[in-house]
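The other protein chains are all here in position, but one chain of the complex has been omitted.
Our next item is chain A:
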Amino acid sequence: MSFPLLTVTAALPAVGAILTAALPAATDTRSRDRNKVVPLAFSLATLVLACVATARFTPGGPRFQLTEYHSWISQFGIGYSLGVDGIAVVLVLLTAVLVPFVMLASWHDADPVVDDRGTFERNRRTQGFFALILAVEAMVVISFEATDVFLFYVFFEAMLIPMYFLIGGFGDRTKGEDAKQRSYAAVKFLLYNLLGGLVMLAAVIGLYTRAHTFDLVSITTALQNGSLHFPPVVENALFLGFMFAFAVKAPLWPLHTWLPNAMGEATAGVAVLITAVVDKVGTYAMLRFCLNLFPEASKTFAPAILVLSVISILYGALLAVGQKDIKRLVAYASISHFGFIILGIFALTSQGQSGAALYMVNHGVSTAAWLLVAGFLMSRRGSRLIADYGGVQKVAPVLAGTFLVGGLAILSLPGLGPFVSEFLVLVGTFERYPALGIVATAGIVLAALYVLVLYQRTMTGPVKAGNEGVKDLKARELVVVAPLIAMLLVLGIYPKPIADIVNPSVNQTLSQVGRTDPAPHVVNAIGGGQ
């Protein structure tokens, strides 16, 4: 039996979470740091395993690789089956890369309170925070790896619980009314996603009554050779059930309203975890499950979903322009970007989907860079309001500079990662739906507006009262930011390695849906084409 690489990659953070939670409570700053180094070590070890998995993945090989299978609940045809295609392996890698940075950036976010007399509040809050992050990582990774619909569903739902505690239990506002806001945000997050998940559960059961198995590969094979056929009404209903859950998670307008609350109230690190890691499961699942299981319904509903995603792009961007709160601004910007990703997926062209897959990676890295730096800034003044800042670049030039680079990535400046993917998505959409492509392009203009206006208000001009004492980035913070910016540059200048892994899987998905690119086929210059 070969080494169960995928299982271990998912299990390692889970073990880390349990160990971290079980460590003795910190009694002083030294033991507190020990309680943080353990989870960090686990997340780094997971990163190593994710790199190994990526290296062992053969682009263009069999569709699902590194597969594992064990029977789990045979009565319902449920198997513990794991496997990754190019898109999944890249997203596992993205998750494993981002989690250590989130941990480092959140290093002091959950520190116990030291009161006036200098006594150390002895509790397990700090290690609980890091344990929850590891638990989320484990569940996200296994969701990416699952090739069994039921297995995916279980972790898709279960990850809500640690996420909920991360949002509700930790935040920069802890007292009175503010704490109420936070618990409201956590409940809103949970209820939205739970409702989506339960609707999906009905569809999952419906799928089983038709297919009598949950194995993705068996179902897709049966669909292709015609031994399984859904009547159109059933297929449409099941598609909508799945899509509803993923559209809440991703999130797609008009199901997005939980995201600004959740990201606004969570710490910057947790906000990155939400938007850059957890929400990717939603867009990934659209590619993986909606398109593969319900190809005909995907084609039927594609125009409607494309219109919703264009609305997301413009609506998110417009609201981002008008925000007064930095984290909420980032949240609305993310809604706009998720619009692009979903646009790319449902344009059903190879450029569009390659772009969408790359966009997931780029959005993760660029949002992490932008929001974590913003988080460093906010932690210095304890305020999230844009109006409280001004002229920061004079007192903290490195912070301002990195914030600018992160922002430029968000607005898709050529040379940085997101440009490549946004370009591909728009080209892919334009091929089939020129009008939507043109409207979506307006989102880029608005992105420039909200990014640059935010920079201008907070960083340029005379130093605003209260900002004189803002310190520049510390060594720990530089360790977080520098690699993220380096990755943005690499992804922007030389995206070929990632594109090479992703492209064959995109083509396999499209052939499952039965869509070919409209002629004439535009050669995909960046990914090397077919």
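One rule holds in what follows: contacts are C-beta pairs under 8 Å (C-beta built on N, C-alpha and C of every residue); 3 or more make two chains touch, one makes a residue touch a chain; residues count from 1.
Everything that follows uses one rule, which is that contacts and distances are computed from a predicted model.
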Chain excluded from display, named as in UniProt, from "Spore germination protein GerKA", "Alpha-ketoacid dehydrogenase subunit beta", "NADH-quinone oxidoreductase subunit N" or "PTS sugar transporter subunit IIB": "NADH-quinone oxidoreductase subunit N"
Residue, one of A:V199, A:I386 or A:L478, that touches the chain absent here: A:V199
Residue touching the undisplayed chain, where the options are A:V52, A:A158, A:V439 or A:L489: A:A158
Candidate in contact with the missing chain, chosen from A:P4, A:P59 or A:G169: A:G169
Which of A:T67, A:S183 or A:S379 contacts the chain that the document leaves out: A:S183
Residues belonging to chain A that touch the chain removed from view: 71-76, 124, 153-155, 157-158, 160-161, 165, 168-169, 179, 182-183, 186-187, 190-191, 194-195, 198-199, 201-202, 205-206, 208-209
